[in-house]
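One protein chain omitted, others in place.
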Amino acid sequence: MSELSKLITRLENGAPLPSDLYAKTGRAHIVGITGPPGVGKSSLIDRLIEEYRGQKKKVGVIAVDPTSPITGGALLGDRLRMQRHSEDNGVFIRSLATRNHRGGVTDSTPAIVHALDAAGFDVVIVETVGTGQDEVEVAEVADTVVVVLMPELGDAIQRAKSGLMEIADILVINKSDLGTTKTEAIHTSAKTGEGIPALVGAIEAHHNSLVKSAELAKRRARAARAEVIRLLQSRMSASILRALETAQSQTILNDVAERKLDPVDAVAKLTQELRHVTAKPHRHT
Amino acid sequence: MKVLIAKAGLDGHERGALVVAMGLRDAGMEVVYTGIRNTPEQIVAAAIQEDVDAIGLSSLSGGHMAQFSRVMELLKKNKFKPLVFAGGIIPDEDVKKLKKLGIREVFGPGSSITSIVEFLKKNV
Partner (left out) sequence: MTEQPGKFPFTRGIHATMYRGRLWTMRQYAGFGDARETNKRYRYLLDHGQTGLSMAFDLPTQIGYDSDDAMALGEVGRVGVAISSLADMEQVFSGIPLDKVSTSMTINATASILLALYLAVAEKQGVPWSKVSGTVQNDILKEYIARGTYIFPPHPSLRLIADIVEFCAKEVPGWNTISVGGYHMREAGCTAAQEIAFTLADGITYVQTCVERGLNVDDFAPRLAFFFNCHTNFFEEVAKFRAARRLWAGIMRDRFGAKNERSMMLRFHTQTAGSSLTAQQPDNNVVRTTLEALAAVLGGTQSLHTNSKDEAIALPTEESVLLALRTQQIIAHESGVTAEPDPLGGSHYVEAQTDRLEREAREYLSKIDNMGGMLKAIENGYVYKEIYRSAYEHQKAVEKKEKIIVGVNEFVSGKQLKLKTQQIDPKLEPRRRKELRALRKKRGNVQKHLATLKKAAGSSDNLTPVIIDCVRHYVTVGEICKLLRQEFGEYRANHSI
């Protein structure tokens, strides 16, 4: 437990995945849970854990919460709703802050998913923050994407959010105890437990269909590509920022500000600077 | 810095714990708050999984000796050594005893968030 935990901390801080670990991944079913704030994602996951544990499956959970762009701090409150599973050795829950990442999952999420996968968890659930860019990001990480809404939000408003419906493999209307809605969806209530077995069944059915149709391989390939691109972009961003710190770069930037130099010409010059700066793995400060 | 704020035992008064949690967040820390009615076992399991740098234990109902010493015992057993601090209603005589158990500081009534933040920044 604590070794896995320490590994996750290192990954969170930007350490690369241990070289022998990636080969051990691919077994776990990765489930992404996304949706607007307040729909009850965490409470739903609490119920899913219960159901999976009943089937003797081991569950890992990554719960992401937003870092304040102003203070740099974060209140990680998802765990509270799943805390009753803390002592279960077949469950591992880790809260992550988005840190300087603007999306719904963090830079290190794919690596942490791999860590849980390699550690033998059968299901790895990734709960996103619930903001606009989440949906696309979680689709790049998960095999099955579950979109959670609730009755009174108004289906129309929800559908209007671009990308949401396109990436949903399973649509869930939670808080069904509050009211119903005429939608093709699984109706659940985390409060009463209604619909949970059906949801787990749907997730499993989706997984099976992925496997049978070779769609799983396609998704995994997409996820791998996205992960590599992200790592590259992250590494490059770090390099760029470092390159901008040199005295030469500062001069170039000043010239642009004083309108002595055109931004496009500035980029050509700065690309020279970039070549001089070697990138190191990105660390959280 | 990552901190776990936890309430052990049956006491359900969250104001102090929540105010500290929000204060630490606004000071730039990542704070996991696990609510009320946690057993020492649940607190330590959460702390390990979250790999926190510090644990803040809140107690107002007088059960701190039994509950906090159990937390310290479990941390030792699991060889996990975050910085542990406490707050709430803890008599002076007990503060000494808690410090002997390894709790680094006890923040009684009237303590400021600023002092807790400084303490954590200095000692973690």
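We call the chains A and B, going by the order they appear; numbering starts again at 1 in every chain.
One rule holds in what follows: a residue touches a chain if its C-beta (ideal position, glycine included) is under 8 Å from a C-beta of that chain, and two chains touch if they have at least 3 such contacts.
As the structure is a computational prediction, the values presented were derived from the model and not from experiment.
Enquirer: What are the shown chains that the left-out chain touches?
Expert: If we consider the entire complex, the absent chain touches A, B.
Enquirer: Of A:Leu80, A:Val105 or A:Ala243, which sits in contact with the chain we cannot see?
Expert: A:Leu80
Enquirer: Of the residues in chain B, which ones touch the absent chain?
Expert: 9-15, 18-19, 21-23, 35-37, 61-67, 89, 91-92, 108-110, 112-114
Enquirer: Need a quick check: the contact residues on chain A for the chain that isn't drawn.
Expert: Looking at chain A, the ones touching the missing chain are residues 38, 40, 42-43, 46, 75, 77, 80-81, 84.
The definition used in the following text is that only the chains that are shown with their structure count from here on.
Enquirer: I'd like to verify one number: the distance from the centre of chain A to the centre of chain B, where each centre is the average of its C-alpha atoms, in whole angstrom.
Expert: So the centroids are 29 Å from each other.
Enquirer: Spell out the part of chain A that touches chain B in their complex, as residue ranges.
Expert: 1-2, 5-6, 8-9, 67-68, 71-77, 79-80, 83-84, 86-87, 92-95, 97
Enquirer: Under the stated contact criterion, what part of chain B meets chain A in this complex?
Expert: 21-22, 24-35, 38-39, 41-42, 45-46, 48-51, 78-80
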